[in-house]
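After the structure tokens below, expect a handful of questions from me.
Only one protein chain is missing from this complex, and each of the others stays in its spot.
Up next, chain A:
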């Protein structure tokens, strides 16, 4: 773990970035007041390397690259000499806007953009100041470029002045570059994590090792909400390499000298499980229960005007019920964690999106204070929200504490899907109406769903829709079930964009009005959203090509509009091409990262639209591997074109906003091309 002492000892120039009540400050490590905690460390070493300790998790979104390039930009530093290291867990590294250490909500670059540039610029001015003194040349005659101080035809690496630069004061207002001076921002620098991921040497959580470590798997209940009552492990314990079998809070831990020994041992386990409310439930039972609860009075989140009255009086009406299943994240790296709880120290290696929550679990289970706990964030083999839930870290800690040895816990694919933390199941009832020109004049939206974020996620994307809807009623029924739910890339917008955006097309379809033109009318007060839709129409050949469907959605600070071109082939939906337009606000930091995030979000959203849904049998998951829970594959992947727009407003997010519009765009294309109405996902034709 990096401490103030470590960085001072390491030499070179180290700055840290810290949030104070007056906003961000750049400080020298030596000046750091004890009661303050920095959010980021940046070091230039004597041998001229820049190291950025990033407090965000790299799960494929390119955050290591995106954050480090901001520092390198202002510092004017060669990209091949930039290194990124994960910051440890601790109060010091919390996200200043969230108050915890969490990678999520498409916020990383947005929250850190200004301060990282400021830090880089400060560092550069300090290097220049110290070069000026040691070379006895006025500052005006010094150029700092590409990691070198250039003066009178000679050049010196920044690192030569790193030790001395510490003595320079932090500039109160360093000069930031003008956009025309940018060497990295707006350009697609190569990703720092790509070479080792191609070599196979990148270390994920599951690739962690400690001397003397053993393995564990956890046998989980066959239905949600149960815990082990009685365990017969005698045959299991007789197998070679098996160490122990015992109950933990989430199931039965099977421990051995090898992973395979654990797997073999669990096959002969006999476990008696406690009862549960959903024991015996199948898919139809969820549907019945949710439909029944949907009749209850829920919490009214928003009311504008008189939606009921306007609905009754309007010439065009749409009333629909949408059913959307539980969704599994399916990170390709299943949950895995290496933990070691010792008497006086606790070590965790894990692929986690929240270091704060892992730290809390470690404190709770080990009984040790934060200073004795070391949490190492590895690369994440996919996150999509799932790895912000750290129950797998808690399990590994619990097992290690009992065995007094380092333990690597690995979820099999079946364990992973059976552990839950799904995108919640939902049933939505929508009533909408329009005047004779198709202008949407009322919307009554009611959803039954297990709440996340205190219920805010349930109505995300509807309560805050940019569409102008004069009469609006948004209501949610908070469902309670033992099936665990969690954030799934783009969260509530996954289900709400689908119901809202297909509903818009149902209205347009009734009066055979162009659904894209209808959206433009609904967005005419919002020039940014308007231009996104307009651009998607232009780029996709809207009005000229057949079999197109459109959808627009605003989430995580960005506006996105997708047009999908579909056909039915042998009774299956084939998506040929997707045109995606995203407005990310004033700056395109790294165009290729945005592009790859939008491409990936479209594949995941299309997978959701066409294939995915957790199925239940006996109250537990019926489709426990990729033969039952299918994921979109290469032969089903459409061509994707991504267009990035900028607008003068606050910065928008990138990781999630590309997902919500794809499923409704496909469904809308099916409606217009084939008259197929999709009210249930995944789409079946």
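As a convention for this text, a contact is a pair of C-beta atoms (placed from the backbone, for glycine too) under 8 Å apart; a residue touches a chain by one contact, two chains touch by 3 or more; residues count from 1.
Criterion: contacts and distances are computed from a predicted model.
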| item | value |
| --- | --- |
| Protein name (UniProt record) of the chain left out of view, among "Iron ABC transporter permease", "Cytochrome c oxidase subunit 1", "Ion-translocating oxidoreductase complex subunit A" or "(2Fe-2S)-binding protein" | "(2Fe-2S)-binding protein" |
| Selected residue (touches chain absent from view) among A:52, A:69, A:92 or A:206 | A:206 |
| Listed residues A:46, A:133, A:197 or A:574, member touching the removed chain | A:197 |
| Given A:79, A:379 or A:445, the one touching the chain that is not displayed | A:379 |
| Residue of A:226, A:485 or A:602 touching the missing chain in the full complex | A:602 |
| Residue among A:99, A:169 or A:240 that touches the chain left out of view | A:240 |
| Residue touching the undisplayed chain, where the options are A:98, A:631, A:645 or A:673 | A:631 |
| Absent-chain interface as seen on chain A, which is shown | 59-62, 188, 190-191, 193-195, 197-204, 206-207, 209, 215, 239-241, 258-261, 264, 330-334, 379-384, 410, 412-414, 592, 596, 599-604, 607, 625-627, 631-637, 639-640 |
